[in-house]
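I have a structure I would like to understand better, so I am pasting it below and will then ask my questions one at a time.
Every protein chain of the complex appears in place save one, which is left out.
So, chain A:
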Amino acid sequence: MKFDKPETTNPIDQLKIVGQAVNRVDGPLKVTGAATYAYEWHDPDARLAYGYPVGSTIAKGRIATMDLSQARAAPGVVTIVTAKEAGQLGKGSLNTATLLGGPVIEHYHQAIAVVVAETFEQARAAAALVHVTYEEAEGKFDLSAEKDGLGPTDSDVKVGEFETAFAEAAVRLDETYTTPDQSHAMMEPHASLAAWDGDKLTIWTSSQMIAWSVGDVAKTLKIPPANVRVISPYIGGGFGSKLFVRSDTILAALGSRAAGRPVKIALPRPFLMNNTTHRPATIQRIRIGAGRDGRITAIAHEGWSGNLPDGDPENAVDQTKLLYAGANRLTGNRLATLDLPEGNAMRAPGEAPGLMALEIAMDEMAEKLGLDPIEFRVINDTQVDPGNPNRPFSHRQLVECLRIGAERFGWSARNARPGTARDGRWLKGIGVAAGFRNNLTTKSGARVRLDGRGVVTVETDMTDIGTGSYTIIAQTAAEMMGLPIERISVRLGDSAFPVSAGSGGQWGANSATAGVYAACVKLREIVAQRLGFNSTDAVFADSEVRSGDRRALLAHAASNGEITVEDAIEFGDLKKTHQQSTFATHFVEVAVDAATAETRVRRMLSVCAAGRILNPKTARSQVIGAMTMGVGGALMEELAVDKRRGFFVNHDLAGYEVPVHADIPHQEVIFLDEIDPMSSPMKAKGVGELGLCGVGAAVANAVYNATGIRVRNYPITLDKLITQLPSAA
């Protein structure tokens, strides 16, 4: 199904099941432990062996010697694979560094061997007996040291004459902000079980993107994609780290090939920080010029980040092209080559760190102008793409988010003069920030089957990374076919199923359900035909098909055999004619200990305008999770770089702190009643990343309101506040 015109009325608009707060259909499986995660696949007849990775202990250089003799002789060892044994490997099109290094070493903890043994314990013990010497080369690990050499590039985006307009502006802001490297730190580590049957490879893994995995496994191992099957029905969190094939998969496949047995690998926790990807640190310079009336006349956002050779920058400037009005604009990324582990997508890549900076800048600018931060944002709202005024937003309710949030949060009670609200030993403050994330859509396929019992089975390689995909897909099929949700069976995460959008970039919910919608439209046509209805006026409800006085059981359509159809949603040019984005505001109250500068969040509110909300319960769960991640980014999360040795030092969950329950207080989420007919037949968008975008800055602005201290370097830990606290003066 081609989607190239704004959607009119369709069966989803009934909202009998879609749009309702339906419980997770996979919930019982998960709480009873019956959902099989990657490392839990187990076939007692399969002579399973266990792999354990060996990581480089230098950041850059070459392996000089590698002595495997002691490891090979260790109890239970089946085989050891290094780059030498693996032979010529390709590199995945979505990988920056190779997943099995050697002799060249590209980053710390790059995998250089996999030890396969009869048990996990034997593999781990033997891996520690692999003795490696290196020729270490000098690397670059310090983004701030590289920054000065990196100026404007040809890819800078310019609208109007920024420099002139900025120089002439009555009120100007020119500040630099930094965000640190961050780790996804999801609960389930990367894990894979690989098994070969002749030249055919099956991988049970934890992947957000099944088709990407198939492609890059095939490319890395130099085998045809048709020989690769990837299965990943349950995923214990990803946040972008499982968008790409990682070393667990390739090492399991290589280990299995060498051992002649299925091999299972989970990456040890320290490998998550230094072996896989992370969100790169940024340095961001923001300049805003405005008239005394508060109208922005010039806005520039430049971002510096680093990555391995051929890696991408962290695009922290993208939202600044679209979020606020202003005739003269400049945005650009400057990329340094660093020899730290690979930087790549983490939840809301670009916008998450970009808004952490931009939305502090907006708070600062409002203060310079003597405007309320909400009014300043309202004044600079735009209903069109500021770089191309002929291109309107499909639906933009940022102002509504600001107004409704202000009312619900009690913004009017905010003391605009910072550092003046006290509650015992606590300094209190509230802050606001806007959230913004584009609505990405991508082709997504599904197969639906109707059987003679009246059960509809949906098959798509879409994944559920804890987001609720199973549930919203079941809701979609139930609504379309007029069945109760119990009559829908959803099967996900298998490359044997049609290729879907997958889970990433908050495109999954809208695109994947639209693909299921398309397949269900086709199924309805065949069902109507089989039952002798005119498909245009047939109503599917209560497990029946009806038209006028006639009615028939849906199941009867399949009485002579299962009906199977397949279709995909394909998106046309509406994205070109209309800018499709999601909007939010985040309100945060913090308390800062007047003596110790400990910051504790007291309450949070997010107001989201993100198209139709397919399931307010699972959507809310995503947003409160994102708000929690935002608190982590604001107050504690930082991968500490050892700039001498080139690695992230705090590589476990004791050292890399994320919020615990005690850090997260009352959270409230409001979804504006919104449908966006430009986005898809579902009229939905995504919220999973929107919920994170801007949260950090709302916390930072609340800390400023509480203390009068403007921290521009995340995370806002107490050491950055303590000497400047009002009570310290």
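What we mean here is this: a contact is a pair of C-beta atoms (placed from the backbone, for glycine too) under 8 Å apart; a residue touches a chain by one contact, two chains touch by 3 or more; residues count from 1.
Methods note: contacts and distances are computed from a predicted model.
Asks: Please identify the absent chain by the protein name in its UniProt record; candidates are "Iron-sulfur cluster assembly scaffold protein IscU", "TRAP transporter large permease protein", "Sarcosine oxidase subunit alpha" or "Xanthine dehydrogenase family protein subunit M".
Replies: Per the UniProt record, that chain is "Xanthine dehydrogenase family protein subunit M".
Asks: Of A:M1, A:A640 or A:L672, which one is in contact with the hidden chain?
Replies: A:A640
Asks: From the listed residues A:K2, A:R425, A:R550 or A:H666, report the one that touches the chain absent from this view.
Replies: The missing chain is touched by A:R425.
Asks: Using the document's contact rule, name the residues of chain A that touch the chain not shown here.
Replies: Answer for chain A: residues 57, 75, 121, 124-125, 128, 270, 425, 593, 595-598, 600, 635-636, 640-642, 644-645, 649-652, 654-655, 657, 659-663, 717-719, 722-723, 728 touch the chain left out.
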